[in-house]
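With one protein chain held back, the other chains of the complex are shown just where they sit.
Here is subunit A:
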Amino acid sequence: MLVSYKWLKKYIQIEDLTAEEIAEQLTRSGVEVDIVTPMNKGVKNIVAGKVVACEKHPEADKLNVCQVDIGEEELAQIVCGAANVGKDQYVVVAKVGARLPGGMKIKRAKLRGQVSEGMICSLQELGFEGKLVPKEYAEGIYQFPTAVTPGEDVIPLLNLDDHVLELDLTPNRSDCLSMLGVAYEIGAILGREVTLPEVKEVESTIEAAGTVAVSVEAKDDCPYYGAMIIKDVTISPSPLWLQTTLMAAGIRPINNVVDVTNYVLLEYGQPLHAFDLERFGSKEVLVRRAFEGEKIMTLDGAERTLSAEHLVITNGKEPVALAGVMGGANSEVQQDTTTILLEAAYFSGITVRKASRDLGLRSDASARFEKGVDPNRVKEAGLRAAAMISELAGGTVVSDVTEYDALDRGEKEVTISLAKINDLLGTAIDTVTVKTIFNKLQFAAKEDNDIFHISVPTRRQDIAIEADVIEEVARLYGYDNIPATLSYTATTPGGLTELQAKKRKVRRFLESVGIHEAVNYSLTTAEKESLFEKRSAERIKLALPMSEERSTLRTTLLPHLLDALSYNKNRGILNVALYEIGGVFHTNEAALTTQPSEKTYLSGAFMGLWYEHAWQGEKKPVDFFVVKGIVEGLLEELAIDADVRFDQAEVTGLHPGRTACLKVNGKSVGVIGQLHPNTAKAWSLPETYVFELDFHQLADQDEKVVRYAPIPRFPAMDRDIALVVDENVKAEEVEQVIHELGGDLLKHVALFDLYQGEHLESGKKSLAFSLRYQDPEKTLTDEEVTVVHEKVLVGLEERIGATLRS
């Protein structure tokens, strides 16, 4: 809502306050003013002029040489390029020395040999937005609609001395979608009276024969419809004051009739519509729901296909307006219109909103009906407009209001105690103060023993319950005057759940390992998903995505992590390690009917060097075992007390020979692996490793309890063995056999070498282990260790054909 400061002064006395001061007051009490803009964008020395003579430039077809009376002794010769300039017009003249917006200064000039002493201006040149300039002047210079005095300062004439407040209204304050509403609001803040516009009683000379009939079929959608007829109007441009008032409010002047309806719309917040009665097609107004598929061409020239949920105004047969949204082109007021059918109606917000949304058509009217107009001002607005039309367009109002009326105009009653107000706010406001506030708001309030009975004016549709009234009291009392207290509430132990605490633990661990945390979008493409997950039926898609790129909910964190690697790689950052902990969405339904399962995944992606020490020449590219080490560290950090295994696995998108499935107590909880070269190629990535774990499953495991173990008092004995085994024997199997045979004395086994190649039979590999023997009760002798160690060696050979490497 754009509010002209000058216009506002018609309704409330605010001479003592600047537009900025008004804006600050409004903002502080809850009607936010985004910005206050001066209408004058830097214009100076601009006067009204009368074109006394206008001739074609002898040297240039498109230029005119005009003699303009600018109120000085001599006429000013001005060369003008506008096609619409002509003799006897009243125009805007920027004199020599004048300034235009942007700091442009007008100088005496010679155009193709002709002296030009100034410039005849368009409204755009004065800083008006092109879309607000009346159409007939949009391509050329502006002409005053009536005579003005040459030499007169144009700044007040064109309202350039005004300031406009741009309100950023919250949806509840639709009352401030009108000048009167804003005036009431300022009145409440300042404690001042509002002056209502004078509505002249229509001299009703009822002509029964000429009166239209009104009937309403859709009674819930339209509880009130009023029609008035104004005869013998002359359509012409509006007077200057009306044009400039509308432009300041952001509305383009069209003609005197349409401009009046817009003016009253802004003044009362009540949308009106003027039909051309001859074009209307009948003398019968029928308000009904549209037929399914019924069509109407709206004023903007677009053909709209309607449904049975939309409300239309018809002439008994066909629609002539989309109720509360926009009029139809078939009944539009035009230059030759002589009889006006003026509509002032109340349409239900839900119906208007439905049509406006379905058709993607928003208008000043729909914005107001959607939120509910004041039922007590519908008819008044109509009468006001009818009187103004007859005044400005010269017509006669020929009938009283023909109406259908089932409108509830009752005021809401709210009862509230002083105690309740103070209890909710934490204040100690007294009765008198509260009474004064209700007075300022112009809410009728009866007080009885600190109980207030309030009648809420119908212009304030947002106020219905106690809490609403308390807010009114609070904002006028001033939020600044509410004290700051600490609640009496019971002391509660705050904290994180176990799962939340573990999430933080995992983050700290991964940070300590040197991996940056990434955060990605949940919406992705089905295509990216398919590189990791072949099923597609259960993918969750948005009904109306804004783009394909953000159309599907992710089931894995990997694609976006790979996007991030790729983004960095394209910027020359080649060594990147990222992790993300975030939600993924899975369902078993082909068409979603219930909420999907939301899991938290923990995933990582790595490319390039894992570490590098530049001047010492150390370089270690990331590989499977770097990532496995990180995952093992994570499991250790979470102290998972369960059987954990890494099994060779084949997973879509990953390298078939370099992928492991992580199993906890036999249940798969995630994967580690190298990206399949084809997948890597899809992202233009080099050798890349990833992991993806189901965080909830990891966090759900029992935790190992920390218990002190006595520190061994007797020395340990280490024996190293290098074994030759078939290359397909897994290190884990060998280790298991060693553990099993080593018995109680064997405390620890560690693999320390893997060898394959020269000096070994093909198909064989060598694994070297270090075995640590220890007895907590005594120092072991060489002989005692040898007995066990031999048993291990024999067992290794028997069970897996492992021989000692010579």
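To be clear about the criterion, contacts are C-beta pairs under 8 Å (C-beta built on N, C-alpha and C of every residue); 3 or more make two chains touch, one makes a residue touch a chain; residues count from 1.
Definition applied: contacts and distances are computed from a predicted model.
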Chain not present in the shown complex, as UniProt names it (candidates "Sugar phosphate isomerase/epimerase", "ABC transporter ATP-binding protein", "2-oxoisovalerate dehydrogenase" or "Phenylalanine--tRNA ligase alpha subunit"): "Phenylalanine--tRNA ligase alpha subunit"
Hidden-chain contact residue, picked from the options A:Thr234, A:Asn568, A:Gln736 or A:Ser770: A:Asn568
Residue touching the undisplayed chain, where the options are A:Lys95, A:His163, A:Arg252 or A:Arg353: A:Arg353
From A:Ile465, A:Ala750 or A:Val794, residue that would touch the chain that is not displayed: A:Ile465
Identified contact with the non-displayed chain, of A:Lys317, A:Lys541 or A:Lys730: A:Lys541
Residue ranges of subunit A at the interface with the undisplayed chain: 27-30, 32, 170-174, 349-350, 353-354, 370-371, 423-427, 465-468, 470-471, 474-475, 479-480, 482-497, 500, 504, 507, 510-523, 540-546, 550, 553, 564, 567-568, 571, 573, 576-579, 582-583, 585, 591-596, 598, 611, 613, 615-616
